[in-house]
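Handing you this structure, nothing more for now.
Note that one protein chain is taken out, while the other chains of the complex remain in position.
Per-chain residue numbering starts at 1, and chain names A and B are given in the order in which the chains are listed.
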Amino acid sequence: MPGLGELWPFLIQGLAFGAMYAMTGTGLVVLYRTTGVVNLAFGAIGAMAAHIAWTLMGGSLTKPIPVVGGVRILAYPAIVLLCALLTLLYGLWIAPKLARRDPLVKALGMLGAALFLQGLMKKGWDSSKARGILFPQQTFKLGNTIVSTTQILALVLSVVVVLAVTTFLNKTATGTAMRAIANDRDVSSLLGVPVRRVETMAWFGSGLLCGVVFLLLPPLFKSLDQGTMTYFVISALAGAVVGQFRSLWVTFWASLGIGVLESVLTPFKNSLHFMADYRKLVPYVVAVVAILWISRRRTVVLAGREMQ
Amino acid sequence: MAGLKALLPRREFQVGAAAAIALAAMFLVPALFTGFWVARFSQTAIFAILASSVGLLYGRVGLVSLGQVAPYGIGAWVTLRLAFATSLPFPILLIIAGLVAAAIGVMIGLPALRVSGLYLALVTLMLAASVEIVLSQIKFPNGGGGFSGVVTQLSDIAPMRRPGFASSDVAYYRFIVVAAFIIMMAVAFVLTRKPGRAWASIRQSEVSALAAGIDVTRYKLYAFAIAAFMAGVAGGLFAGTIPKGLSLDPFTRQAAIFLIAAAVMGGIRSLWGGLFAGVLATLFLAFLTQNVWGHQLWTDFSLSLFGFGLLMNLVQNTKADEKKGIAS
Partner (left out) sequence: MKVRRSAAVLAALGLVLAACGSSSDSSADTTGGSTKTTDATSDSSATTDANTETSGGGSAAPGESKPATAGEGCGLNNGKKAEGDPIVVGNVTTSVPGIDFSGGPALQQAYFDCVNENGGINGRPIELIVENDNLKPEDAAAAARKLIESDKVVAVVGGFSILDCAVNADYYKEKGYFTIVAGVPAECFSSPNFAAANMGPAYSALGATQVIVDKGAKGKIVSMIPRTATSAYGNSLVGVYAKEKGMEWENIEIDVPIADPNAAIIDAVNRAGEGGGLILNFTPPEGLKLLKAAEEQGLIDKVVWGSSTPLNDNSVAAALGEAWAGKLNVNAELSLLDDPAPEMELYRTISEKYAPDQPLGSFQQMGFMIGRIIVHTLLEMDPADVDDPVKVNDAIVNIKNFNTDIVCKPWYYGKLDAHVPNNWDYNVVPNGTDVMELDRDCFEIAAVDDILKDVRKAEVEQKLNVG
């Protein structure tokens, strides 16, 4: 059994990843509630944007981690912007064509987009080479544990994002419109809510969130890894599922918990071998248990969008 | 019943066509093509069963499972392990594999009874991801002796046993075609009986199905069990196509997404769609990688191709539905 002191670094790491899950979850929930789309291409879009930014930054085999200086510093906003644009592109071009289908078909559409982007990435960037796009960071000691500014930034940003998005939804006109559309798209439209414009904003906003996530994910993963980044969204879904694609704060806390649990099980190799080996299953187990719990008495209806 | 009788000639024609295709596949393919292509056709038949299992759930019952690679992998694993641990005849192994997979399918189906279509898709997508992790942990593609044998060198992995009467590549290919034909016919038969009608009404509207006195729970589970059985048998057949050990490759998250893409592109409304999906995912890809402008482009782009295909299909379906005046 590892001592508490030994668990600290894993706890910090888990909080950082939990924060990434939380921000991803927030992006998924906001988009889902406004447009009915579960963005399963969140990871693929982020990975694609990071790869493009890596190239724009002057990444090559000689410079797998491009030096940041001068205009190259623009690569960081570039990731965020590219993410937002790619998401928006889908939102404006493909999503309207599927607007009247049920959320299931919309989610399948995102899977199609994810596969499409993955193929492009595999073609464009040889995945057998080391490649990184590391956000500048400092490390410092907290007790005996080394903590990086990226980890702190991840945690702080996730809180800020959830706070900001909640405030936005509750206090601004657009936010109110988003909530109205989430409740009933047709009625909102009749009442004069500019549905298309609000949906466009939701796509762009969740794209920006995707950008923030993929600004910080590469330094946490330490490498631009197409597979890991693309499928990050599947693990991150768990938090949103626990929050029933409705509550941002439940999503936030569930995501943090999942991240921490997944990480602190690592050093239990000797005593709880099984738990350590299967720790990556944590998000899925949590999600399934949550669904069974939520649905114990009734049919689950996702955020009021589905009639059953 | 009268309506059903009116359909009979059409159905007989379809059965006849399927039988003719199966016969042609059995005898013309080995005569006309090299071993490489015979191997591809074997995969086509296997993928057709697998894609049909996705189509059965989605097209007939309206349930989307992104986790059909799970029963597929489990079927392959059970067949592989039992082949090393026992001396049961191969067809029996396939049936056991199918039954074990079906049991798993029911377990997947249980939460599905209570959640909406989207939740089911998300849960099954997570299931596909879990299967990848679990199979990796138990060192899945491994052909050590006994039921749980693990060897450290690939060369110690004994070749997977095939049926005694179909040990050569061509004979085993014919065995696969026959197995696929039998399964497809059995499913086609079930579709014309009570379950098929129950599924159709569940797909139309669960509420009216309930009102009509259909045991929705039972028939949903039934669909999951049959689809998982199909996938399990397909997995078992797949295990036999591999000379040494299995690869984890066909049972990953990505394979799961690829499968749904291919199934939707092939068409989910009829069993022919499964066959078409099989052709797309195996023969068509092999043709591209073999014959068109240098293969590298296509192996890289194959994912993009199928992703694009899935998207276009969904959009086209939407347009077609809207033309017919059916919203959502």
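One rule holds for everything that comes next: a contact is a pair of C-beta atoms (placed from the backbone, for glycine too) under 8 Å apart; a residue touches a chain by one contact, two chains touch by 3 or more.
Computed from a predicted structure; not experimentally measured.
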Full-complex contact with the absent chain, from A:65, A:89 or A:261: A:65
Residue among A:100, A:179, A:246 or A:280 touching the omitted chain: A:280
Touch list for subunit B against the chain that is not drawn: 34-36, 39, 42-43, 46-47, 50, 132-133, 136-137, 139-142, 150-155, 157, 238, 241-250, 252-255, 258-259, 281-282, 285, 289, 295-296, 299-300, 302-303
Residues belonging to subunit A that touch the chain removed from view: 6, 9-10, 13, 17, 60-65, 122-123, 126-132, 134, 137, 139, 146, 148, 220-228, 231-232, 262-263, 266-267, 269, 280
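The rule is short, and it goes like this: only the chains that are shown with their structure count from here on.
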Chain centre separation in whole Å, for subunit B relative to subunit A (CA means): 31
Subunit B residues within the subunit A interface of the complex: 64, 66, 111, 114-119, 121-123, 125-127, 129-130, 133-134, 137, 206-207, 253-254, 257-258, 260-261, 264, 297, 300-311, 314-315, 318-319, 322, 327-328
Subunit A residues touching subunit B - in the complex, by the definition given at the top: 38, 40, 94, 97-98, 100-105, 107-109, 111-120, 122-123, 227, 231, 234-235, 237-238, 241, 277-278, 280-281, 283-284, 287-288, 291-292, 295-296, 298-302, 306, 308
